[in-house]
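As you look at this complex, bear in mind that one protein chain is not there, while each of the others sits in place.
First chain written, first letter: the chains are A, B and C, and each begins at residue 1.
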Amino acid sequence: MTTNGSRPRMVTVRVQRFNPDVDEKPYFDEFQVELTPAKTILDALHEIKTAQDGSVTYRRSCRHAICGSCAMYVNGKNILVCNTPLRDKIDEEGTVTIRPLPYLPIIKDLVVDRSSFWEQYERVKPWLIPSADVPEKEFRMSSEEVAALNKAETCIMCGACYSACQVIAMNKRYVGPHALLKAFLRVLDPRDMAPSERLADVGDQDGVFRCHTIFNCIDACPKDLDPTKAIETLRKLAQKRQAFEAARRDRQRMLNEPIASS
Amino acid sequence: MIEHEVIIVGAGLAGSWTAMVAGQRGVKDIGVLSKIHPLRSHSGAAQGGIAAALNNARPVAGTGPRGPLEPVPQGEDPPDSPELHMFDTIKGSDWLGDQDAIEIMVNEAPEIIYAYEHMGCVFSRLPDGRIAQRRFGGHSAPRANYAADYTGHVLLHTIHEQALQHGVEFYSEWYCMDLLVEDNVCRGVVAMDVLTGEIHTMRAKAVMFGTGGYGRAFEVTSNAYANTGDGVAIAYNAGVPLMDMEFVQFHPTGLYEHGILMSEACRGEGGYLTNSEDERFMERYAPDKMELAPRDLVSRSEQTEIDEGRGIGPDGKGIYLDLRHLGAEKIKARLPQIRELAIDFVGVDPIDDPIPIQPTAHYSMGGIPTDADGQVIANADGQVIADADGTPVVGFYAAGECACVSVHGANRLGTNSLLEASVFGRRAGHAIADFVQNGAELHPVTGDPAERNRQRVARLMDGAGSESVEAIAQELKQTMTDDCGIYRDKERLAQAMQHVGEMQERFKDARVMDKSKRFNTDVLAAFETEHLLTFSEVIVAGALAREESRGAHYRTDFPKRDDEGWLKHTVAHKGEPGEGPRLSDKGVNIDWDRFPPQERKY
Amino acid sequence: MRIFQMQRYSAIALLVFLTIHMIVVHYPPFHVDFTRIIERMGQPLWKAIDIAFLFFVLMHALTGTYAVIIDWERFYAYRRELVGAAALIFILAFVYGARTIWAFQPPA
Partner (left out) sequence: MYKSTGFISFVLRRLTGVALVIYLFLHMWVIGSVNSGSEAFDARLALVQTPIFKLAEIALLAAVVYHAFDGIRLLIVHYVGVTEYRKSLFYAAFAVAALLTIAGGIPILLFAFQG
């Protein structure tokens, strides 16, 4: 800890720079930033941009891990820079190395092109397909059903998982952990009318069966989500679609009824 | 030149609802601009809940205002009603809210929640499968419907995904910089494609603004970096007046030094506020509602504690939010995000220690004046149209936090703004569909408005200026916090007014460091700062003019509410260059028989 | 999905067969010679086991190779050809291997 009066501790922040319009290949710039206990890596970047070099470019908005803008590759790991304290990422040499998310085209500096990410997201039809005749009030869902969806619903679409997945690195046709997690959310939602079509959609070799269970998606996820488990669940369901569809139809007949307390 | 039938600026709840509804109604060609990806919009940060009198939960009889809740048994008398919701909202607004708009909002509220539910929102549930509800400050019944503590996130994703289906074209990372209004007719916008740096004129038959709030004008704020009030400033620059801008809500529980929101749900679930003397000081200020008194009151109480030396933290500017008595299980189940944030940002696990917090700029009650259909009710000559006969800016709509309908009046109740953005976003969608389908036309624009804006960028890049954008932004935030914050008085406001004027002058000399075209966030920050300067002046002017205390606006030199003189909305429109805003006013819609003004006591 | 299933089910089968194979053939790692192998392989039960083993190992190997190749985006367009080639190799190798197993005769 620095005490009052002692010299501030400085940290070297290495930022990967690249502007495709002028640079041939990426290079690193180094900046010195003072270390304070409450400073996040995003704060450090902000300081660099506003006080040292305004051309350092990155995305951010909410600054508390809810909007998904600021996923980057820091010291070899995908993280959100807004909720990671600077002090946690200083390596043995006293530096922090910030690079854009791997395996994605770079737009500028730390900003990557997530088009393939969003295309895959739209490909799984992320919207719920509701029943044509809805009740006057809410559909009834049990707390257990809600809890099962919770771990998919908090996904902030930051792309950390996607860009950590080795399969994505090789092959952008793979739907990817984020979109499969979304598909899981909709398939398991008792209110969705098309779980079977969804399973057919993601149950092919670009979908859940392209995952090689590398687990990087779990390691990378800043929201502690588990895309692998979702993928494994979808794999199982895809192999017994008919039975699942029948069970869903039964459940849907009861959607307007109070959940029986057990 | 890009053309659409409808252009919507902003893809938060308000903009997305409008887009979805217009799409559903068969409007073919809708373009939605957002300066950040739609799912990054700040609506997603809302935690606590969305209000509606569903009558699913009620307090257990005889346990008082903080006791446990239970499901309302089928067939028993509903404990809550839209009427009660309406009264709470009016009281919360300190009688400055327009009661016709409030009535529409509370009546449509249950419908909106059910619509969200049917579209796939995963709300938390009661044991019998109905949507769970909790208490929220200023609401006299448990009517906050929630999805753990990421309600806004769930709503935003749901509505965005539904909008995706309806052929809406999203312009993600396009920055709107100008609104085109000629002869009281709105003709489109000018926007920059951030990726390429190209600036485009975009024409449309109707333009809708759902550009969100402007908490970024203050130093400590719960708002995202993106919440710079662009839409408000752009409309103002185009000649549209702004209403009630002096009402800025300070939330009582922002994370100490960061401002990041610790949801009101913390207090809704039973959290305590304590000072350095370990005392639940709300006993002194709101003995009945205690921590669940409305935000303005709690924030002021905290500020008083801090000012009187009972604050916590190294600079004594903090207060404790104590959740420990709720127990680990409840904290983990109901407030998981809160716990995560406290651990990540201040290294405190709320299960073991109280969380250091402080008041934080949070919500902007004022904005672009509209009617209940999102139609902007002011014309470009700076007049507010009080009744439907006037000619408003044709084809210009607004909803959500950037608009002022006004349902929040002088102070917004928690959970009412997600509701507002949804209800009035939806209504705007219908109004726009009607407007377009009844033969609205695409109007020509004079000259090349894009060129005008290219020059603004060029000036920032090549000009001989020497002022740093960031330095000005910092100074502005400091001024607004110190001199136009929770407590205000004439002297400090006058000082702020002068100061903001000086900074506006200095900004003319501002220049950016990044000179490239591609993804230039430095240029965006400059535009955003210019926008902050633009509307901050309006906030200060309104605060200076309003010589009373009402809701979130508190004048130490006029500590009483003054219904004789000030039961009216402030309207500000842009004066001649060098001159401050011109102020006028507009009456408040009050149903004198049902909800006449009363003293606001909690 | 079918390829995935083939690979997973063959993997489970291999678990059994490979264990047997390792124990019987390679464990005591003494000198492997013609007579010892012939002795065992001459029995019909062993023939059946070995043919099944062959079947699953080929299935697993070829589906695995297929998966490895189409992970590479460039070969993605040739999926049909790849499946065809795999089937062909499977048949050829299976016939060749089965014949080998069949050919073992108990020493006269």
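In this section, a contact is a pair of C-beta atoms (placed from the backbone, for glycine too) under 8 Å apart; a residue touches a chain by one contact, two chains touch by 3 or more.
Predicted, not measured: the structure shown is a model, and the values here were computed from it.
Participant: Just to confirm, in the complete assembly, which displayed chains does the hidden chain contact?
Facilitator: If we consider the entire complex, the absent chain touches A, C.
Participant: Consider the whole complex, including the chain that is not shown, and state which of A:Val134, A:Ala147 or A:Ile214 touches that chain.
Facilitator: If we include the chain that is not displayed, A:Ile214 is the one touching it.
Participant: Name every residue on chain C in touch with the hidden partner chain.
Facilitator: 8, 11-12, 14-15, 18, 22, 26-34, 57-58, 61, 64-65, 68, 93, 96-97, 99-100, 103-104
Participant: Give me the chain A residues in contact with the hidden chain, please.
Facilitator: Touch set of chain A with respect to the missing chain: 76, 78, 102, 163-166, 169, 212-216, 218-220, 226, 228-229, 232-233, 235-236.
The working rule: only the chains that are shown with their structure count from here on.
Participant: Graph of touching chains, which shape: line, ring, star, complete, other?
Facilitator: Its topology is that of a line.
Participant: Using mean CA coordinates as chain centres, what's the gap between chain A and chain C in Å?
Facilitator: The mean C-alpha positions of chain A and chain C differ by 41 Å.
Participant: So how far apart, in whole Å, are chain B and chain C when each is placed at the average of its C-alpha atoms?
Facilitator: From the centre of chain B to the centre of chain C is 67 Å.
Participant: Show which residues of chain C lie in contact with chain A when the two form their complex.
Facilitator: Residues of chain C touching chain A: 1, 3-5, 67, 70-73, 76.
Participant: State the interface residues of chain A toward chain B in the complex, per the touch definition above.
Facilitator: 19-22, 38, 40, 49-51, 53-55, 57-69, 83-85, 107-108, 111, 118, 122, 126-128, 130-131, 134, 136-143, 146, 149-150, 153-154, 156-157, 186, 189, 191-192, 257-259, 261
Participant: For chain A, which residues count as touching chain C in their complex?
Facilitator: Touch list, chain A to chain C: 167, 170-173, 203-205, 209-210, 212, 235, 238-239.
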